[in-house]
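A single protein chain has been omitted from the complex, and every remaining protein chain is retained in its original position.
Up next is subunit A:
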Amino acid sequence: MTRIGEFFKHALLLLGAFIVIVPFYQMVSYSLKSPAEIERGIGGFMGSQALMIDERCVGSNTPDRVDVEAARTDYPSLSDSDILGALLEKVREDCKVRPAIFNYRSAFKEAPLMRYLLNGLIVTGSIFLLQVIVALPAAYALSKLKFWGRETVFGLVLFCLLIPVHAIALPLYIGLAKLGLINTYAALIIPWTISVFGIFLMRQFFMTVPDELIDAARMDGMGELNIVWRVMLPTAVPALMAFAIFSVVAHWNDYFWPRMVVTGDRSLFTPPLGLREFKADIDGSLYGPMMATATVIVTPLIVAFLLAQKKFIEGITLSGMK
C-alpha cells in the first residue's frame, strides 16, 4: 500500500518537474538550432549543427560596383555579372556559420546584450539595497518598539500588500513624468524602494528574535539604529536571502514597468526588453537569436541560485536562526 502511495507521489512530482522543465528545454533547444530546423520541428535537442548561411551577414556584405571594379584583375576573363556572381558566392561562403554560434552571436551583436545585463544588475541591485535600507528599520520598529498606533501602521502595511502594482502604474508614471524622470535609472528604481512585502517578511522574522538580545544590545551601549544594523541585520541574513530571491527575480524579470518608463533609450534597456529586438518583423521571426537572448537572461539567476542554493533554502524555511 505504502509502495503504491510512494509511486504515485513520485509520479506526481515527476510530472510537475516535467511541466516546469519543458519550456526551458525548448528555450535552450531553439537557441541552438537553425531557423529551418526550428520551423520544421526537427533535429532533436541540438539540431544537426550543419553550416548555415547568415542572411544578414550576406545582406550587409553584398558586393557593389566598386567591389566588382576592384575584383576585375582577379577574374580577367569574366564579365561583370559573372564577377558579381563569383564575389557573391565568396561572400556566401564567408558567411557560413554553425547555427548555435549564429544565434548567440546575433543575440550579443544585434542587441547590446551586455549593456542590458549590466543595466539589470544596476537596477535590481539598487532596488534590493534600497528596499533593505527602508524595510529593516521599519520592520524593527513594527516588531520590537512600542509606540502609539503601531498596530494601525502594521494594518496599513498588510493592506498595501493587497494593492496590485498595475493598478497604480499610471499615477506613478504621471508622477515620474512630471518630475522629468522618464528614461532614467531613477524611474526604474524609485517606485520599488519601499517594499511592503519586505517590511512584512522582515517583521515576521524579527518577531522571532528574542527580546533579551535587544535588551543586551541596549545594555552594551547601542542605540536603536545601531541595533538594527549591528544586531538585527546579521541575525536576519537567512530571511534577507529569502527576500533577495523574491526581489531580485521579480525585478530582473520585470517587463511591464521598464517597458513603461524606458521609451526608446536603448542604453537603459533591462534584459527582458532586449527580447524585443527579435520580435517578428519583415525578416520573419528570429526564434533562434531570441531564445539565445532569453537563455542569456535567465542564466545569471540560475547560476546564482545554484551557487547559493543551500543558503536560499535555509532562508525560505527561516530555520537558520535557532
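As a convention for this text, a residue touches a chain if its C-beta (ideal position, glycine included) is under 8 Å from a C-beta of that chain, and two chains touch if they have at least 3 such contacts; residues count from 1.
One rule holds for everything that comes next: contacts and distances are computed from a predicted model.
Between the listed names "Metallophosphoesterase", "Multiple sugar transport system ATP-binding protein", "Multicopper oxidase" or "Carbon-monoxide dehydrogenase medium subunit", the UniProt record for the complex's undisplayed chain reads "Multiple sugar transport system ATP-binding protein". Across the entire complex, the residue among A:39, A:220 or A:265 in touch with the chain not shown is A:220. In the complete complex, the hidden chain is touched by one of A:5, A:76 or A:234, namely A:234.
Taking the whole complex into account, subunit A touches the unshown chain at residues 210, 212-213, 215-223, 226, 231, 234-235, 237, 321.
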